[in-house]
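The complex is shown incomplete by one protein chain, all other protein chains being positioned as in the whole.
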Amino acid sequence: MPGVEGFIYPNELELQWSMLIVLYPFITGLVAGAFILASLERVFNVEAVKPTYRLALLTALAFLLVAPLPLQLHLGHPERSFEMYLTPHTSSAMAMFGFVYLWYLMVVLVLEIWFDYRKDIVLTWQESKGLKRVLYAFMALGSRNISEPALRIDDRIGRFLTVIGIPSAFLLHGYVGFIFGSIKANPWWSSAMMPIVFLFSAIVSGIALITVLYYLISWYRKTPVNQACVDTIARYLLYAFLIDFSLELLDLIHRIYEADESFKSLDFMVHTRLYLPHIIVQLLIGTVVPLIMLGSAQLFKIRPATRRLIYFISCNLTLIGIFAMRWNVVIGGQLFSKSFLGYTTYKLEFATREGLLTSIVLLILPFLILAVLAYLLPPWKEEPKTARN
Amino acid sequence: MKYRFGDYQHVLRMAGIFALGTTAFFVFRAVMVPKDFGVYGHYRAGALKDNADRQIQYAGHAACVDCHSEIQQMRSGGKHAGIGCESCHGPLARHAAGQMSGAPEKPNNRDTCLRCHTARPSKPAGFPQIIPADHAREGACTACHPAHNPKV
Partner (left out) sequence: MKEDRRQFLKNAGKLLVLAGSAAVAWPYIREERAQDAPGYQTDAHWWGMVIDVDKCIGCGTCVRGCKAENDVLLTPQTSRTWVERYVVDPDDMDHPRVDSPNAAYDGFPDPGPQEKPLKTFYVPKLCNHCEHSPCVQVCPVGATFESPDGVVLVDKSYCLGCRYCIQACPYGCRYIDPRTETVDKCTLCYHRITKGLTTACCEVCPTGARALGDLKNPKDPIHKFLLENKVLVLKPQMATGSKTWYKGLDGAVR
């Protein structure tokens, strides 16, 4: 059989979960990571990252709205997907995740954004005319009160939401890790560390995304990038990355040391079919190089302009690396046979329902939604102060 | 500190929307969940019937013996006595129910036999196997081995 090496069970010829299921943890990871960055300012009072606060929230919302789309496109019967909410099987991580998603979307993100933006919504309402006025009246729920006590209530509720938002963000993406980590039939996935590895790689990817967006939007608005802000973000990115790298290294060492029945088969797969995506892209380009770059920025005296460039490059490499990690987990977990005696291949088509074109569109879509959200709810009101060098 | 109603009215409006949404969800749920869901477990009880209501293709050898008792007599004591009729003759439920016009096609008198009896190293040692090229290069196996009681 073409593409098959060794022996696979007859039903294992075609992969069950495609590129779309690679996209899904990538997108939800960006959401969780972006939110954690936002919470740094709100809860931990890291003032320096304030310029990215609202951007992070809007980005998280834009990506979370797109997150169910790859799932719907992948289902055999998307018209039945509401069954997950009507008759959720409580033993199924996938079913319970539907509620975690809903909770996170409605209670954490939508509410937090609303409470943070409410004053601006009401002001815009009062300054607009026509259709725009109606829209903003609707967004304000018809309430005009932006007095001191009302805003104080908003702030307290917003802070409370961010506090419960942090464990919710952990739950959101940790759960995705659990969806894979709880499958005992698949030794590439089955691990207690899977939720934690997913979560930390999510944090890394989310922070990297917000940094890149902040650069691009500042370039677009012709405003300078706040040096203190990106310096601080880069520091937190480095910390999160070091933890993520340690966890993945620990998983690797553990596998090699214990060398259980699946080890030889998985080892062979990583050195052949997964060599490019795993060793080259995820490990080398996506982890080691950014770590060296970010570490150097902390350890050595480097000019601010160079530091900004280092951050931009390493964040882009990080995003590529974390995407590769999702690919290696999802696709890699299906390339080897559960008999541990063979391998199959994944054919990524281009213009099909689950193909490359669809994936590219799904990755572009959140940025379009973000553009709409940023238009309706501008992240920055006035021109930021000139960056101090 | 004491807050005036006007100051937290917007919070109540938002809470009202959430309450509305939750109620709508439960109404939708009550309407849409199949009535027989959860009777035996977390599934639609009607699914048992759906799975049980398929058309049967193999009648089972008991149904064959009903009409073809003389064949059964012929087989008794022979090496093929324990094999279901439809192993070689294929699915015949419709024939047994009298729904087919004319007799079903007879199985091929060489290929059908070779399917089981061609020698392969993986077959159990005691199982009768032959190498077709050495044993009988061509022609019907039934020329020497009657299919229903194959002793030569």
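Here are some notes:
So that you can tell them apart, the chains are marked A and B in the order they are listed, and the count of residues begins at 1 in each.
In this text, a contact is a pair of C-beta atoms (placed from the backbone, for glycine too) under 8 Å apart; a residue touches a chain by one contact, two chains touch by 3 or more.
Everything quoted here is computed from the prediction, not taken from an experiment.
The absent chain, not drawn in this view, touches the displayed chains A, B throughout the complex. Check B:Tyr3, B:Phe25 or B:Tyr40 against the missing chain and you find that the one touching it is B:Tyr40. Although one chain is hidden here, its contacts on chain B can still be listed: residues 34, 37, 40-58, 60-61, 82-84, 86-87, 90-91, 115-116, 118, 120-124, 127.
For chain A, the residues touching the absent chain in the complete assembly are 7, 9-14, 16-17, 71, 74-78, 80-81, 83-84, 87-89, 91-95, 98, 179, 182-186, 334, 337-341.
We take it that only the chains that are shown with their structure count from here on.
Only residues 82, 85-87, 89, 106, 111, 114, 118, 140-143, 145, 147, 149-150, 153, 157 of chain A touch chain B when the two sit together in their complex. Note for the complex: chain B touches chain A at residues 1, 3-4, 6-11, 13-14, 17-18, 21, 25, 28-29, 32-33, 37-38, 42.
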